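Below is the structure I would like to discuss, written out as structure tokens.
A single protein chain has been omitted; all remaining protein chains appear in their positions.
For reference, chains read A and B in written order, and residue numbers begin at 1 within each chain.
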Amino acid sequence: MDYEPQGAKIVTPNKNVGNMPADHARNGFYGQDILSVSQFDRQKLEYIFKVAHEMRVLVERFGSADLLHGKILANLFYEPSTRTSSSFMAAMLRLGGQVIPINNVQYSSVTKGESLPDTIRTLESYSDVIVLRHPEVGAAATAAHYAANPIINAGDGVGEHPTQALLDLFTVVESLGRIDKLRVAMVGDLKYGRTVHSLTKLLVNYEVEFVFVSPEILAMPEDVLNVVREHGHSFSVTDDVNPVIGEVDVLYVTRVQKERFTDLAQYDRVRDQYVVDEALMERAKRDMIVMHPLPRINEISYGVDDDPRAAYFKQMRNGMYIRMALLAAVLGKA
Amino acid sequence: MDYEPQGAKIVTPNKNVGNMPADHARNGFYGQDILSVSQFDRQKLEYIFKVAHEMRVLVERFGSADLLHGKILANLFYEPSTRTSSSFMAAMLRLGGQVIPINNVQYSSVTKGESLPDTIRTLESYSDVIVLRHPEVGAAATAAHYAANPIINAGDGVGEHPTQALLDLFTVVESLGRIDKLRVAMVGDLKYGRTVHSLTKLLVNYEVEFVFVSPEILAMPEDVLNVVREHGHSFSVTDDVNPVIGEVDVLYVTRVQKERFTDLAQYDRVRDQYVVDEALMERAKRDMIVMHPLPRINEISYGVDDDPRAAYFKQMRNGMYIRMALLAAVLGKA
Partner (left out) sequence: MDYEPQGAKIVTPNKNVGNMPADHARNGFYGQDILSVSQFDRQKLEYIFKVAHEMRVLVERFGSADLLHGKILANLFYEPSTRTSSSFMAAMLRLGGQVIPINNVQYSSVTKGESLPDTIRTLESYSDVIVLRHPEVGAAATAAHYAANPIINAGDGVGEHPTQALLDLFTVVESLGRIDKLRVAMVGDLKYGRTVHSLTKLLVNYEVEFVFVSPEILAMPEDVLNVVREHGHSFSVTDDVNPVIGEVDVLYVTRVQKERFTDLAQYDRVRDQYVVDEALMERAKRDMIVMHPLPRINEISYGVDDDPRAAYFKQMRNGMYIRMALLAAVLGKA
């Protein structure tokens, strides 16, 4: 990014958090940034899932808590994302904290607008933690470099969106009771879908069998497949969901977008091959789940919504629990 | 709406609210949606007005309460309405609750945006009650069909805006001490004015005499007049406010908008006939009130603002009390 001062380096997050309580030091989240799924090993995932589950129990029983009373979240969105910003807002409010929502920030050239570091330094004068959504890859890491308070990455362009991957995996474990020994199929646009890349990188921490289902031109990229290989996992690749539907425990559906195709005839051939409908669900296992990052257009039929295996609205709610867990953890209250 | 799944039916609101306390069950608001003025009979109106009056006393004495501490309102506005969204927000905050404001939602075609049911299901993952403003008639009912939590209609196009009608009627009763035996004149654009239609439908629950004052092309529609007739009320129709000003207890003024006229000469003839000014007020009763849904442009002169009979700013404050009462009622805390 061109506003990066000469000589500045993007450092791995390791903030000086002063008198860090021993418990949180062990868990390693207090005062830390949440920038990437690569920060999470199996132990850390299990810790966050444990806290998120506690948050679920708390909300279901009491609605809210006062854990973060007096704390302020700056919710800084350089591009609109109603779902994600509302989810973080709800998470902070349910923990008794407060939120400064900052939307419609002028994202503009250096000559017109303020640099990201200056904006971050200003906002951390007012707040205790910053959630950042930004269209540029690496923006969250830049923000974290300049901020003394924790930064949580809520999506930086085609880069990372770690809380989405965490809520996806949390939904698997809350729905099926385990992650090991599952067969997970990812369906649709596996090339450009940020969510399936990040989820795959988290799943390699577990004993999972992958099935990648997509048209050839939207196949899972080699660098993600290499991560799977490096962790010694088996995977299969196919362009047809029908042969695999009866054997998977998780069906993670993404949208095949028209804009990805230069040959529209090709798009018309494949567009309906990856639609999950009631007929397809009849051949699925009884205890599997269907997931989707939302918004969906027509890639899952409305008729599937009331199927108990439909987990995509649960994902939304789990997103709030995961974000509650992360906010509490980085502020030392988990 | 074309995103309506086949076979789905808009049902009358009657949600399963689990362990409903006996008191609230009797009052019939706990867990319910507020979609239309047609839900309110005289008994329900009196209950809501009683609670709204208590809210007024509470705010005047203490400023706020903690009745809805830990509850979250999703304030979902598909079109801007500063007045209404601020009023609901203030109502929730004064009751100790929190608000997720969602403005500037991309309201777009099915191919670009998410369906209303999906948005509602997502937001109710985060919140305890949803206030919805939407440009399409029936949107609130659709939302209520899919939501497990209460939906409050804050205006759906040319359809309903029930909380406006409730605050109007509450202002009458708070100002004049009664509704029965009043003579109520509605003035201006009675054809397109959603507020006068809804207010009329509430007033027929009382012994009221109606006077409809408008240019002929902006007369009260037959279907609304039929509601008046069915309830056995008398009404008179005129195009001149002068003969009636001395006899009315309530003068409800609406704006005559230029855009409604194809013949601008006609507009120029009538535009100033319905302006309420100090000269007109000199001939009005001493204990009557002048109302207006706001915003006003010039249909009430600024000189009238300090007249004790001017009730339009009181309407704003009463709007907050009515919305406090409704929020508390549907969340079981009235």
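Things worth noting here:
We take it that a residue touches a chain if its C-beta (ideal position, glycine included) is under 8 Å from a C-beta of that chain, and two chains touch if they have at least 3 such contacts.
Quick caveat: nothing in here was measured; it's all calculated off a predicted structure.
Considering the whole complex, the residue from B:Ser38, B:Ser64 or B:Ser236 that touches the absent chain is B:Ser64. In the complete complex, the residue from B:Val241, B:Met320 or B:Ala334 that touches the missing chain is B:Met320.
Checked against the full complex, the one of A:Gln39, A:Ser81 or A:Gln98 touching the unshown chain is A:Gln98. Considering A:Ser38, A:Thr122 or A:Asn242, the position touching the chain not shown turns out to be A:Thr122 (whole complex). Residues touching the missing chain, restricted to subunit B, are 62-64, 80, 82-83, 86-87, 89-90, 93-94, 101, 103-104, 294-297, 302-303, 305, 313, 316-317, 319-320 (touch as defined at the top).
In the full complex, subunit A touches the omitted chain through residues 5, 69-72, 74, 98, 100-102, 104-106, 110-111, 113-114, 117-119, 121-123, 125-128.
Note that in this section only the chains that are shown with their structure count from here on.
In whole angstrom, the spacing between the mean C-alpha positions of subunit A and subunit B is 40.
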